[in-house]
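A quick write-up on the structure given underneath.
A single protein chain has been removed from this complex, and every other one stays in its place.
On to chain A.
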C-alpha cells in the first residue's frame, strides 16, 4: 500500500496550476486520462472520483471549482485518499480564507510547505490544523508586512509539541485575555415532499460547531437535557468515547479555535416537523410553447419562530426559454443558460404569504416537458433546534478562570426538495 504519489490541482478550464510529487516525478501527461473522463462526464459533478489508467490510478475530488487529482500506484482504500484530499482543501480554506485558484497561487510557498508537512512519502503525517499552524504560520496582512521588513519567516521556529503529545489536536501554551467558548447547534432538515404535499422522507441531521478560545488546557464537559434524541453520532477525536457511552456526556479537551465537535442524526422514530409548506401549480400546455408557474410558500409548524432566509431554486426543464414572473416579495432571477430559477424570498410573514407567479416561455416546437421540476427550498430559523435538542450545561475543569460560554441554536433546510 503506497499512498499518494503526486497531486495535481486543476482548474475548471483544464489548466494544471500546481503539482507536487512525494516520490518520483509523474509527468503531467497522466492527467490526460482525467481530462478524457471529464469530457465524457459532461458535468463536473459526474466525473468519476476513481479513474484507472494503464500505470496509475487517479483519485480526485472536486472542491470550490478546483479538481484535486491525486496519482496512486497501488491498492489503497479510496476513501482514505478522498478524505485526505478534502482535509487538504479544508486546510487551504482555513489558511487562506478560501480555497480558490488565486489564493493557492498567491500562497504557493505556504501551500508547498503545508503539503510537505501533511504527507510524508505519500502517507499522512500532520493533518491537524492546530499542529500545522504551529509549524507554518498562516499568512496575515500584518505578518506579511512585518516579514518583508524584518525578514522573519512564516515557518514556526517553535516546535510543535502537540504532535508529540497524546492530545495532538491542541497546541500548547494557548493564551487569551478573554476566555470564550461558543457552541452552535445547527440542525438541518433533509426532506422530500411529494406532489400532494405529504412527506416522502424527512430526517434531521445536526452538527455542533464550536469556537473555543480558552487559555491553557481546559477540560470541558458538555451535557444535554435530552441526549437520547441523538441516534447516531460521530465525534471529533478529542471526545472521550467511553464517557459518552456511559453517561451521554461530551467530555473533551478542545482544539484551539473553530472545529466541528460532533455531527449527529436524530433518531428516525421522531416525527420531523416540517416548518414550511409550498403550494405550487406548474403546468406546460401542449403545443402552445408556454406554461404557467405559480408558487406560494407558507409557514407551518415553526414553533412560533420566524422562518427567514428563504430561497427557492428550481432547475427548469431544458425546453424553457424564458420566464416572465412577478414576485409579491423578494426578487427572482432566471438564468437562461443553466435554466436555473432562483427566488430570494427573505422572511416569511404569515399575514402576507410570498407568491411567485407568471408565464413560462418554451422553445417553440419542442415537446412539452413531461416532468415538472423539483423545487429546492432553503430557509433558516434562528434560536430553534427543530429536534428539541437542548444543551444542559457546560463545565470546565483544569483551569481556574471563568470562561464566557455561549450556545446558539439554528435550524436550516438541508436537502429540502419539493416534487411538483
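Here is the rule we use: contacts are C-beta pairs under 8 Å (C-beta built on N, C-alpha and C of every residue); 3 or more make two chains touch, one makes a residue touch a chain; residues count from 1.
To be clear about the criterion, contacts and distances are computed from a predicted model.
**Q** Which of the following names does UniProt give to the chain that is not shown: "Glycosylphosphatidylinositol anchor attachment 1 protein", "AP-3 complex subunit beta", "GATOR2 complex protein WDR24" or "Regulator of G protein signaling 11"?
**A** Cross-referencing UniProt, the chain left out corresponds to "AP-3 complex subunit beta".
**Q** Consider the whole complex, including the chain that is not shown, and state which of A:66, A:111 or A:274 touches that chain.
**A** The one listed residue touching the chain not shown is A:111.
**Q** Check each of A:30, A:88, A:381 or A:413 against the chain that is not shown and name the one that touches it.
**A** With A:30, A:88, A:381 or A:413 as choices, the missing chain is touched by A:30.
**Q** Check the options A:350, A:367 or A:406 and report the residue that touches the missing chain.
**A** Only one of A:350, A:367 or A:406 touches the chain omitted from view, namely A:367.
**Q** Just one of A:97, A:237 or A:336 touches the chain that is missing; which is it?
**A** Considering all chains, including the one not shown, the answer is A:237.
**Q** Could you pull out which residues of chain A are in touch with the chain that's been left out?
**A** Residues 1-2, 5, 13-21, 23-32, 43, 45-46, 48-50, 52, 54-57, 60-63, 72-80, 82-84, 86, 108-109, 111-113, 116, 120-121, 123-125, 127, 151, 153-155, 157, 159-160, 163-168, 190, 192, 194, 200-201, 203, 205, 216-217, 219, 221, 231-237, 240-243, 245-247, 251-253, 260, 263, 265, 315, 317-318, 367, 369-371, 373-374, 376, 397-400, 415, 417, 419 of chain A touch the chain that is not shown.
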